[in-house]
Every structure is written in C-alpha cells, then in structure tokens.
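Just one protein chain is left out here, and the rest sit where they should.
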Amino acid sequence: MVWVKKAIKLKVNGEVKELEVEPWKTLLEVLREDLGLTSVKEGCGTGDCGSCTVILNGKAVNSCLVLAVDADGGEVLTVEGLSDGSKLHPLQEAFIKYGAIQCGFCTSGMIMAAKALLDENPNPTPEEIKEALSGNICRCAGYSNIVKAILAVAKGEIK
Amino acid sequence: MVGLIRMVLKLPPFEYFEPHSLEQACDLLSKYRGKAALLAGGTNLLVQMKLGRRRPQAVINLKRIPKLSYVAHSDEGLRIGALTTIREILRSTVVKEHFTALWEAAQVMAFPNIRNIATIGGNICNAAPTADLPPPLMALGARVVARSSRGLRSIALADFFQGPNKTSLSEDEVLVEVFIPNPPRNTSSTYLKLPSRTLEDISVAGVAVSLSLNGQEVKSLRLALGAVAPVPILVREAEEIAKGRRVDQQLIDEVAEEASRKVNPPKSELWDFRAPAEYRREVVKVLTKRALRKVLGSLGWSG
Partner (left out) sequence: MSNYSFVGKPTPRLDGAEKATGRAVYVSDLELPGMLYAKILRSPLPHARIVSIDVSEAQALPGVKAVITGRDTLGVRYGFVDTPSLPADEPPLAEDKVRYVGEPVAAVAAVSEEIAERALRLIKVKYEELPAVFDAEEAMKEGAPKIHEVIKPTAPSFWQEWGVARPSKEQVVVNNVASTCFVSYGDVDKGFKEAYLVREDVFKTSPHSHCCMETHDVVASYNPTTGFLDVWTGHMGFPIKQYWLARTLGLPVSKVRIRRIHIGGVFGGKIELQPHEFIAAFLSKKLGKPVKIVLTREEDLESSRSSQHLAKIYLKTGVTKDGLLVAQHAKVIGDCGAYRGSAPVFIFLAHAFSQPIYHIPNYKYEAYAVYTNKQVRVPKRGHGAPEFRFAMESQLDMLAEELGMDPAEIRLKNFRKKGDVLPNGDILHSCGLTEGLQKLVDRIKWTEKRRKGKEGEKAYGVGLGVAAMFNGAQYYPFGSTAVVRLNEDGKAVVFTGAAEFGQGSDTLMAQITAETLGLRLNDVIVISGDSVLCPIDMHNWLSGGTFVSGRAVKLAAEDAKRQLLEVAAEMLEASPEDLEVKEGWVRVKGQPERGITVSQAVRRHILTRGGKQIVGVGHTKAIPDDPSVNWYPSLHTARGRFTGAYSFTVAGAEVEVDIATGKVRVLKVTVAHDCGFPINPQMVEAQVEGQVAMGIGQALFEELATSRHGRVLNRTLADYKVARFTDMPEVETVHVITVDPNGPFGGKEVGEGVLGALPAAIANAVANAIGTWIKEIPMRPYTVLKAIKERSRS
C-alpha cells in the first residue's frame, strides 16, 4: 500500500490555501490542525452534534464528515472569517447581546449554521430557525436565546 | 478484537480515487473486489469507518463523475440521479406534490447539515434497516438502475435489500439512478415515522403508504415498512387485501393489523433498547392507520 498525500486547493475565509493532505484527513482536522482555525470544534466526530459546522460551498455541513480532499476546489467559511475581532458580525453581536453563549463550545457551529440559514432564508420564522439548527446541540441550552439572537439579526435590529 | 472499544475517531488510512467516468469507477471496483467503498455524501461511510465497522482498502469518490445528480420528470415517471442530495430532492416541487412520501421521508431522515450532502444513492446502498428513504420508494414502486462493465441492470427496490447493510448489487456495480413510475391519478402518498421528535435520524418504525382510489374503491395500495425487520419490507398482503375494496374503517383496521404482523425486528439489545418489538408492532398499527387516514384525507375521503 502506498500512502500518498494529495495536493488540494481550498479557499478558506476568502484566502486561497494550498495544502498537501492525506486522503483520510477530514475537513475538520485540516481546518484545525493545518490551518489553526480552532473555532471549529469536535464534539462527537459522527455528525450528531453540529459543533463542527462550517459553510462549504454555501451550505452548512458537518466538517467531521467531509474528507478534505473531497472539498478540493471549494470554498469554506468559518467563524474566524466573519470578523477580524475589531468589528463583529451581526450574528456575533446578537449572540452576545441576547445571552446566547454560555460555555461557548457549540457557539461557532451555531453561528455558522445560523449564517447559512439567513443566507438562504433572510426572514425565517422561529420554527424555521429551530428546524434549521436542530442538528446543533447546546448542552448548556441557550436555545431560546439563540433563536432570539438570530431573529434580531433577521429583523435588522442588529446590523 | 471483538469487544475492543473503539477509542479513536480518526479515519484509518486508505487509497483514494476520483474517477471521472462511470467506466473508471466500475474498473476500480472490479480491481478491488469488494475491498473498495464508494463515497457519495460520506455521512454513513465515514461514520462507519470511524467506529471501526468498515475498513476499506480504497475509497472511490463518485462526485467528480458528471451527470449523476438530477431530478428529471417525464411522462414515464421520475428519474433521480444516485448522487442527488437530499437537499436537492427537498427543493423539487414535483417530488413534493406527486411523490409526497419520498419528500416527507427526506424531511425527517436526518438533520439539515447531513441532508445538505447525503445522497439518495448513499441512503439506499447503505441499506440500513432503519433507513428512511427505502420504504417510501418501495411504496411508490421504485426501481434502481445499476451499472457495471457488463452494462446496465434495473432492479425493483422491493427486491433490492438482502439483509442489514446488504443489497443485491454485485461487487463491481454502481447504483446510478432511481426511477419512480408516475402514480395513477387520484393517488396520494405519505411517510410517517417514529419517534416523531422532528428530524430524529434513527427510526423506530417507519410506514410509507401510496394509495390510488377509483371512486370509493381502492385501485391500488402499496404499503412499506422500515425499522421493523432486518430489511425494509413491502407488505404485499396489504396490497392484496385492499385491492378493489370499498374504503371504510374496517379496511383501515385490517390493513393496519396486517402491517403489524410483519413486524419482526432483529433480536438485539440495541434494537430492544431503541424500542422493544411489541412496541414497534403496536405503533406500526397506529402509524398505518394515521397514514391511511392522511392519504384518504388528501384524496377527499371523509369517512
């Protein structure tokens, strides 16, 4: 058997990254370990918790279940790409303002899932928000505050 | 190694291929003789690999092969490419309105992130006894098209499942398309699943029904069950009982009873933990009645 690394090109948070990765590396591992984007968290590794949610080619996906080589040529967005820390993205502001963050471990995944939702459906109902984020677990359960935060952004209350 | 706890969620190493044509894919499958796995969405395969249940020597990514993802409707019926994602299926108004059971199953089969990349072909070929798409597809009379170096082959889905995670595909075959014939006029279909916690991804009982009426009589009834046996099953007895019968509560009860008799889950502690057989038997009856009332309701029946 031959273990060969494959060269891939990913656009991550707007920047093109050229990497050499083993085919069995997941997008989660490559983002965290090769690119230092530790906002992407591993909560289960089996696609059940949503902590690793990133936006790949415009869709919310569990990065633990995507091979990095499979994402070759694609575009990835993580929480680090939403703001450089000086001016926060409206979703980030809203999560803070509405108390939607406790331990914070699920937060990056939640924010990315929320962004993917709003990008497709800029004016969701609370039910639609709950359904779209049903794959994201928050054990500290900021659920209702998360919904409030997303609604506030959708309604333009936080820009 | 039986009993060793799986302690790492890293994928084991494998050889990786991205064929650009079905010929290439089939060639690779022949070469690896059962030791290769096909990668579609990856949401089943990668989990199984991480949990140590599958360890393929090679992984063949089908997604660089063009023209395997489509939803095409014609006078004959609906053709869905095997790599069509669940998300794309949910966006199809044709599926929602005319092949409703499939659409409803797509809604409840998994969480949104999974639906974004999981495919219909992957769900069918993984052949989990608890899979959500097979029962509605079987109730709708679907057939699948498989391709190998020997050519194409069409298989009725009702004959496709051989056992848990086992299909009648041979080692070198790739599923390429799902075909569903257009239902006759006056047909309504639905898929109901338990637990009905929305978007639960492991079913404990799934009931799919496709009912065609001829006035007040049943023209045809197809009923399929998931998560209650080692494979999804088409309840042919229900079809026989219902054909030509006048629609009434008694018929509904008889069909529900018949469906319940087919419940025979594998004897396993995990299955029992999710729900004991007697419970599945009971709720299959309930879901069948509800499914029938639902389709009858949309067909205008108000008995």
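For clarity, chains are labelled A and B in written order, and residue numbers in each chain start from 1.
Here is the rule we go by: a residue touches a chain if its C-beta (ideal position, glycine included) is under 8 Å from a C-beta of that chain, and two chains touch if they have at least 3 such contacts.
All of these numbers come straight from a predicted model, not from anything done at the bench.
**Student:** Out of B:Lys10, B:Lys31, B:Arg55 or B:Arg261, which is the one that touches the chain we can't see?
**Tutor:** The missing chain is touched by B:Lys10.
**Student:** Provide the residue numbers of subunit A that touch the chain removed from this figure.
**Tutor:** Per the touch rule, subunit A residues meeting the hidden chain are 32, 37-46, 48-49, 51, 78-80, 82-83, 85, 88, 92-93, 95-97, 99, 101-108, 111, 129-131, 133-147.
**Student:** Applying the definition given at the start, please give the residues of subunit B touching the unseen chain.
**Tutor:** Counting only subunit B, the missing chain is touched by 1-10, 51, 194-199, 201-202, 269-270, 273-276, 278-279, 282-283, 286.
Rule of thumb we're sticking to: only the chains that are shown with their structure count from here on.
**Student:** Can you tell me which positions in subunit A touch subunit B when the two form their complex?
**Tutor:** It is residues 1-3, 6, 22-26, 29, 42, 45-48, 50, 53, 59-62, 64-67, 69-70, 113, 131-135 of subunit A that touch subunit B.
**Student:** Over in the complex, which subunit B residues touch subunit A? Could you list them?
**Tutor:** Residues 9-16, 18, 39, 42-43, 46-47, 50-51, 57, 59, 61, 63, 87, 110-114, 116-117, 198-199.
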